[in-house]
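For reference, the structure discussed in these notes is given below.
Left out: one protein chain. Kept in place: all the others.
Each chain carries a letter (A and B) given by its place in the written order, and its residues are counted from 1.
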Amino acid sequence: MNHDQQSCFVIEGRMALPYQYFAGAVGSRFIVALRDDKKILAVRGAKNGTTFLPPRQTCERTFESLEDNWVEVGPDGTVTGFTVIRYREPYQPQEPPYVLALIRLDGADAPIVHLVECGEVASMRVGMRVRAVFADDPVDNILAIRHFTEVK
Amino acid sequence: MPDDKKAELIVSRQVLSIPQRFATGPIMGRFLAELLDNRRIMAVRAPGSRCLLPPREVDAVTMQEAVEWVEVGPEGTIRDFDVVYYASPDPLTGETRDVPYIICWVDLDGAGEGAPLWHLLDAPDPGKVRCGMRVRAVFNDERCGCMEDIRHFEIIEET
Partner (left out) sequence: MKRKRRNVAVIGSGMSHFSSHREEVNQPEMIHEAVVEALDDAGMTLDEVDCVLHGNMELFEMVHQPDMWHAIASGVWGKSGLRLTTGGTTGITLACAADNLVASGLHDVVLAIGFEKLQEGHTTGGITNMADPLWGRSIQTGALTGTTAQAVIDEFGEERAKHAAMKMRIIMDEHAMLNEKAHRRLGLDRQFIKEMADNSPPLVGELRMLHMCSQSDGACAVVFASEEKAEALGAAPAWVVDHETVHREETLMFSPEKTTMRVAAERMFTRNGITDPRRDIDVFEMYDPSAWWGLDWLREFLLLEGDEHLKMVENDEIRIDGAFPLNPSGGVQASNPIGATALVRVAEAAMQVRGVAGGHQVPKPVRRALASGFGGTLWTVLMLLSREKPVLGGHCDA
């Protein structure tokens, strides 16, 4: 192409669209229990005994329905991996630096991602025992658990 | 857990608002620069082919590179129009538009019939707008190098 590159420029734009997300009956029961009862609920499959957190309606492998087999897990768990967020962008849950960790709650078969408040970032380690600290005000999402802290 | 809590269904409502940057490229860049600097509407065409408006690098029908610039308009003829009563959000701002408004497709003088320009039409009485009416582009005094530098088209009153 043999065009005048001087004509090229950049226009600032924006995409702004309203949307909403429905958690569904299973997801809502999980969030409501976190928010109102400060309990962490999971579901357990009968066929292979897997405990799913967050809870889901169906086992993706066996297609069995899980929604009637609720179990409580946590609030303690073990850090199975972590990272330190040091950069800044608009939608972060708190000021960097902060720790995002994979936490396998006692009784669950897979970890969830959440914040760990540990004072010094350098003190974080895999295998650390942590406990859920619930938010004081009602929150309609996973931040109904405000963060996890180390259990000494 | 009490049944009334089981029945609560959680919904998360948000407005997704993302800043974007669009590269004009050389063709659209020149088109917008001409609106900004010279209040001129420029189309392109491949040799011996139809005009493309807004201009694009390649004629998608003949697959030829469109290299000739042609000044068209600012007057033209309404090929088609829509009177919009449905208040949709402007996706650039998320704000709901005022209704009714009129969208028109204008065959600009010199552009032939293969390249109607899509824009807004300002008409005092939407019920009197007809295909074939003569219209003229109205430019903003303050321009920024965007399609909205043409504020709208207006109907040329017959004398």
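Note that in this section a residue touches a chain if its C-beta (ideal position, glycine included) is under 8 Å from a C-beta of that chain, and two chains touch if they have at least 3 such contacts.
All of these numbers come straight from a predicted model, not from anything done at the bench.
Colleague: Can you tell me which of B:E65, B:D82 or B:E154 touches the chain that was removed from the display?
Modeller: B:D82
Colleague: Since one chain has been left out of the picture, which residues of chain B touch it in the full complex?
Modeller: 9, 11, 16, 20, 22, 24, 28, 32, 50, 53-54, 56, 60-61, 80-86, 88-92, 103, 105, 114-120, 146-148
Colleague: Even though one chain is hidden, which residues of chain A still touch it in the full complex?
Modeller: Missing-chain contacts on chain A: residues 11, 13, 15, 17-27, 56-58, 60-61, 63.
By definition in this document, only the chains that are shown with their structure count from here on.
Colleague: Could you work out how far the Cα centre of chain A sits from that of chain B, in whole Å?
Modeller: Here chain A and chain B have centroids separated by 43 Å.
Colleague: Taking the complex as given, what residues does chain A use to touch chain B?
Modeller: Touching chain B from chain A are residues 1-5, 7-25, 27-29, 31-33, 36-37, 140-141.
Colleague: Quick check on the complex: what are the chain B residues that touch chain A?
Modeller: Counting only chain B, the residues touching chain A are 1, 5-6, 8-27, 29-30, 32-33, 57, 65, 67, 89, 91-94, 145-146.
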